[in-house]
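Here the structure comes first, spelled out in C-alpha cells, and everything after it is commentary.
Shown here: the complex without one of its protein chains, the others still in place.
So, subunit A:
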Amino acid sequence: MVAGVIPAAFLAVFFFWPAGALVLKGFVVDGVPTLEGFQRVFSAPRTWRILGFTLGMAGLATVVCVLLGIPGAHLLYRRRFPGRAVVRALVVVPFVLPTVVVGVAFGSLFDTGGPFGPLGLDDHWIAILLAMVFFNYSVIVRTVGTMWRRLDPRLAEAAHTLGASPLRGFLTVVLPALGPAIAAGASLTFLFCASSFGIVMVLGGVRYSTIETEIWFQTTQLLDLPAAAALSITQLLVVTLLLVATNALQRRTTHARRLHTDDTGVSAATWRRDWATVVVTATVVLVLLLTPLVNLAVRSLRRDGGWSLHNYAALLTAENPALSVPVSRAVWNSLWIALVAATVALALGVLVSLVASRRPASQRGRRALWAVEGLFLLPLGVSAVTVGFGYLITLNRPPLDLRSSLALIPIAQALVALPLVVRSLLPSLHAIDSRQLEAARTLGANHWRVLATIELPQLAKGLGLAAGFAFATSLGEFGATSFLSRPDDPTLPVVIFRLFGRPGADNYGMALAAATLLAVLTAVVMAAAEGRRPKGVATW
C-alpha cells in the first residue's frame, strides 16, 4: 500500500500537475476557454511544415534503420563469429550516447573542417537523418535479433523442402514470423526519432525544426506560451498514440516468442553464405557508427593543425566569454544532479516495480494493475521537452516555487529516467515463478518475509542496470534541462549546446572536448551497468 502511495504522490505533483497545467494553458487564456492558441498555431504554414518535417524525418529514418538493421540482426544474432560480442557491444554504444553528443559528432563530421565537409551537407537534413539512424540502428538490431535468434530454423527448412528458394523462404516464412519484432522495433525507432530534441537542436540550425525544438523556440525565444502549449498537446497526442501501438506490438512479440526454441538456429558465419550481410553490417559499423565517434575524439584533440590537449585544458580553466562559468562547474553540476536524479528514480522505481509485479487473482485486479503500470510508464511517452516546459509554467510560482533552487532539474531527470528504471527492474520480478512465492507462503513466511527473502534479492539483480541507466540518462538529459537550467549554473549537455552554437575556434574546440568527455562518461557508466544486466532484460 505504502509502496504505491509515495510514487503516486510524486507523479501527481511532478507529472500530472504540470501536464494538466500545460493542457489548461493551451485551452484557457486569461481565464477564458479558447481555442485561439490552436487556431493561431495551426493556421500558420510554418507549423504544418514543422509537423511534416518531424514525422517525415522520423518515418524516413525508421525505414533506413529497418533496411540496415535486419541484415545486422541476422549477422549478429543468427550467426557466430569471432569478435561478435565486441561488435554487438559497439552497435549499442550510439544508443546510450546523449543526443547532444550525437548532434555534435555529426555536426563536426559535415562542417567545413570535417572529413565529409566537401560533400556540402553542413546544416543539411541528410546530416540529421544520418544522426537519427546512427542513434537508433541498434534498436532494430536488438529487437529483431533477439527474436530471430529464437526462431526455430526448421520453419525455414520446411519451406525449403517444399521447394521455396532461400529468398522466397525468407519473404514468405521468416519475415512474417519476425513481423511483430520488426514492427515493435520500428515503432520505437519512430518514437525516438520523432523526439530527438538534442540532435535537431544542434544540427537543425535555423532551417530545420521539429515540434520539440519549436516548443523550445516559442517558449524561450518568442515567449508565446499558449502556442507552445498547443504544440505540446499535439506532441502528447501523437506520442501517446505511438506508445499504445508500441506496447500492443511488444505484447505480441512476447506471445510469439513462446513458440520458439532456444538458440538452435545459430550457426557459424561463412563468407560464401553471409557475404551480403557482412558487407552491409561492416559498412554501417565502420562508416556510420565508428567514423563520427572517432572523428569527434580526434578533432577534440586537434588545435591549429597539430595535436594538443588545449581544448580539454580550456574546459577546466578558461573563463569563456560565451559562458558565465567555467565548464568544470557544469561537469560538477551534471554529476551531482545525475546522482540525485538516479537515487530518486531508483527509490521510486523499486516501489513502482513492487506494486506493478503484484499478481492479483481477480480479473478486475489484473486490469487495475495494468492501468497502474501504464500510468507509471506514461512519462516515457511524454517527451522530456514537455516535462521541462510543464515545470517551467507550474513549479516556478507558489505554492511550489522550486525554479530558483536547481531542485527541479534532478526531479525532472528522475521522472524521465523512471520508466527506464521500472523497465529494467520489472522483468527480474516477473521472472519469479509465482509458485516460488507460494512455496514460501506454505512454509509459513508472511508478506514481509516473502518480500525480504524472495523478491528483494531478485530485484537486486536488476538494480545495477537500473542505476546505470538512470545515472547515464540524467547525465545526458537535455530536453527538460534546457528549459530549467539557469544560465549561470548549467549542466554539461547545455554547455556543449551553447558552445557548439557560438562562433570561434575556441568555443568549437571546447564543445568537441566537452562532448567527448560526456560521451566517455556515459559510455563508462553504461558499460558498467550492462555488465550487471540480468538475463532476459531488454530495456526499451
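Here is the rule we use: contacts are C-beta pairs under 8 Å (C-beta built on N, C-alpha and C of every residue); 3 or more make two chains touch, one makes a residue touch a chain; residues count from 1.
The rule is simple: contacts and distances are computed from a predicted model.
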item: Chain not present in the shown complex, as UniProt names it (candidates "AAA+ ATPase domain-containing protein", "Cell division ATP-binding protein FtsE", "FdrA domain protein" or "ABC-type quaternary amine transporter"); value: "ABC-type quaternary amine transporter"
item: Contact with the hidden chain (one of A:A440, A:L463, A:A480 or A:L512); value: A:A440
item: Where the missing chain touches subunit A, by residue; value: 361, 433, 435-436, 438-446, 453-454, 457-458
